[in-house]
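Missing here is one protein chain; the remaining ones are kept as they sit in the complex.
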Amino acid sequence: MLEKRLLIFAVIGGDIRQAKLAELLASQGHEVRVFALDRYAFTPVIKPYSLAKEACRGVNCVVMPMPLTREQGMLNAPLSGESHDLSDLFSAVEPGTITLAGVIKEDALSLAKARNIRLIDYFLREELAISNAAITVEGAIQIAMEEMPITINQSKCLVIGNGRIGKMLAEKLRALGAKTWVMARKPADLAQIRIAGHKPLTIATLERELEQFQMIFNTAPALILGRTQLRRINSKALVIDVASRPGGLDWAAAQELGVRTKHALSLPGKVAPVTSAEIILETINFILEEEGV
Amino acid sequence: MLEKRLLIFAVIGGDIRQAKLAELLASQGHEVRVFALDRYAFTPVIKPYSLAKEACRGVNCVVMPMPLTREQGMLNAPLSGESHDLSDLFSAVEPGTITLAGVIKEDALSLAKARNIRLIDYFLREELAISNAAITVEGAIQIAMEEMPITINQSKCLVIGNGRIGKMLAEKLRALGAKTWVMARKPADLAQIRIAGHKPLTIATLERELEQFQMIFNTAPALILGRTQLRRINSKALVIDVASRPGGLDWAAAQELGVRTKHALSLPGKVAPVTSAEIILETINFILEEEGV
Amino acid sequence: MLEKRLLIFAVIGGDIRQAKLAELLASQGHEVRVFALDRYAFTPVIKPYSLAKEACRGVNCVVMPMPLTREQGMLNAPLSGESHDLSDLFSAVEPGTITLAGVIKEDALSLAKARNIRLIDYFLREELAISNAAITVEGAIQIAMEEMPITINQSKCLVIGNGRIGKMLAEKLRALGAKTWVMARKPADLAQIRIAGHKPLTIATLERELEQFQMIFNTAPALILGRTQLRRINSKALVIDVASRPGGLDWAAAQELGVRTKHALSLPGKVAPVTSAEIILETINFILEEEGV
Partner (left out) sequence: MLEKRLLIFAVIGGDIRQAKLAELLASQGHEVRVFALDRYAFTPVIKPYSLAKEACRGVNCVVMPMPLTREQGMLNAPLSGESHDLSDLFSAVEPGTITLAGVIKEDALSLAKARNIRLIDYFLREELAISNAAITVEGAIQIAMEEMPITINQSKCLVIGNGRIGKMLAEKLRALGAKTWVMARKPADLAQIRIAGHKPLTIATLERELEQFQMIFNTAPALILGRTQLRRINSKALVIDVASRPGGLDWAAAQELGVRTKHALSLPGKVAPVTSAEIILETINFILEEEGV
């Protein structure tokens, strides 16, 4: 078990979830150094550094954020007052150091390889994806509760997509008393939706049912709600899209038609940063164990 | 059925829920006049009045808010720029007019009787209480989601009280994936709690279990969480009290001890004004039918 | 706590549940004597008696069955080869002895009083009633599964009555994937049914909906399904009546019309005798503690 050996971590960039992760690591007894997290007030046991090179010197593991980058080539660091070039950061990491991040793009991977950094994407781990989906589901429900002047109980909800998030979301909405419809394409999904007690919809039957829904949740990474569909949505309904950009609807048409929408991105870090940090920590522990750190 | 006959309503005072109620009445075709709701922008079909006497002239029914009064003798009218004396308002109502309000105090009832007003408390109707409880439950969950940096899923939640709200709340929390404890006094309640799949706690066993809970919901109209108990609560936990004033905890001690608390009063009107207005409307319809209006 | 003191019990009459109760008492270290349970093979530690008087001599507590009697004046003793007159049995109990039974009729109470026996009805304890209801619910579901060639999942189920059993039954059926309707009379019940996510029916709307149901569960102690209603029931449907005699339907008409029915009486002792015995034991312990035995 990792817990038995105390390590030195450099935690770099990221949002409040990354800050919480630093605190969790410290609470387990590890030495934790932080960089590019200047706007967060850490407990004294965590040491902020102003130079990446010093933060990374002699550490056992560097933890970078999820996602690693926002714009091209720049570190995702909303809690930092400055911009940080990923290339510079990688120069600060000592060759061979295990470096973890979530959602790493191709160019970052090449860059890391060129500098001989062992860069590992923890977002590719299925156990993280499952736990993350559960947080996303709860976040989507929170948004629906906040935005709507009606209760989820007794409301008519449509979930688009029957993947990991779609399945869980439909189940939780029903548990809260909603009447639930789920849209999918594959016959096997439609059978599963029916067996699970929701009403199945296909692309063909979606349009004629759309008007009755008060809350519509898109979880599918495909454009399902085009102009034709958006036109059928009730003016008091809310569309919450949890699919990553560009999401599942024609945003321009939605605005033009006055459809109420909410693109809910990166929910885990926003609605439950501590739970998010905990599941990242768990995954990091698994990886370090496997890598023999 | 009431819907067949179009009536004239004066809707007076109250919060956004009362405004939504006015809109629902208007959407059913009734003539709706509003008074003491000046900060709400109504659709043109609803007529705002600046004098109560004129608003009430010749109406079939006057609808006052829930609760009727805030401070002693004054109308509950948060959307009005002015204060309104209940006694003056009752003078404006024509003798014999059916006047509905929710949560009416003794002195208001006497006042109405003296002026020959048929004042009826719709909050005493059990069907309203049940629907209201369901909204309160969802509101409490929304607050927990907003305030906590962890998910309800996998969290440890304590519900104090096994009444209407307590039962529903424990059930919904568990449906969202929480581990649930419920505290009650009566053996029959403890049996019901266990049968329903929650862990039962008594006053005697409460104290030694308190430390583990991350969210504590009080639904009981009694002081359960005194200084001794509050001392055992985890510093990261949140106590949400949905019981009406004074609520179920020693607020002074809580503040002194740094316990995070939230007194969540009048949730239905705040978190789901439209659903609230709908259930009041339903109850008003029942009453008017029974009263032969 | 009772457990600390070992007592002598006479366990008399009853079905397999009563036999299991005797075993549970013995497993707690008490001395257990049995009478009128001859067809059950007890472990050697439990002593069968052939005379009630000897079985009851010097015991701390006599435990009689639930219900106490079947026909007028005779002990309910399906596991005995003989008939036992209640009056004779009471003569065998030493005056002043605590004697427990479930569902005691007026005449038995008078008889006990005349003989100076402290006869207490444990079925009147609400905690027992709640636990018993949960077993009845599971038993009704088991019968439905056994009798029907379709699954409960996806089936259309009607529950008549929204009392303790009705509420739990509707909830469990839905949890198993049924589509659920609940019939009740009171507006407050109808509101609760809707809030809980079932479709409410009144006596007025029952008749026109009856044809669609595949399983109908009566929990109400009133004749709801008369000849007119029975005529509307689908020929493949099953009516399970868990209300005690005479139950909630016109049995003669049902037979005549060929409606499939099942009068499911005393389910707890039949479908889960061990769980039943456990909850009776728990209740007996509470009573003995209160009575200072």
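The first chain written gets the first letter, and so on, giving A, B and C; residue counts start at 1 in each chain.
Basically, contacts are C-beta pairs under 8 Å (C-beta built on N, C-alpha and C of every residue); 3 or more make two chains touch, one makes a residue touch a chain.
Computed from a predicted structure; not experimentally measured.
Colleague: Return the single residue from A:74, A:103 or A:190 that touches the missing chain.
Modeller: A:190
Colleague: Among C:6, C:203 or C:274, which one touches the chain that has been omitted from the display?
Modeller: C:274
Colleague: Just the residue numbers, please: which parts of chain B touch the chain that's not shown?
Modeller: Considering the whole complex, chain B reaches the absent chain at 153-154, 177, 194-197.
Colleague: Which positions on chain A touch the chain that was left off?
Modeller: Touching the chain left out of view, chain A contributes residues 125-131, 134, 187-188, 190-192, 195, 286.
Colleague: Suppose we count only contacts with the excluded chain; which residues of chain C make the list?
Modeller: 20, 134-135, 138, 141-142, 145-146, 148-154, 172, 175-177, 271-275
The criterion applied here is as follows: only the chains that are shown with their structure count from here on.
Colleague: What kind of graph do the touching chains make: line, ring, star, complete, other?
Modeller: complete
Colleague: Roughly how far is chain A from chain B, going centre to centre by Cα mean, in whole Å?
Modeller: Each chain's C-alpha centroid was found; their separation is 36 Å.
Colleague: Suppose each chain is reduced to the average of its Cα coordinates; what separation in Å results between chain A and chain C?
Modeller: Between these chains, centre-to-centre, one finds 52 Å.
Colleague: Going through chain C residue by residue, note those that touch at least 2 other chains and give them in order.
Modeller: 195
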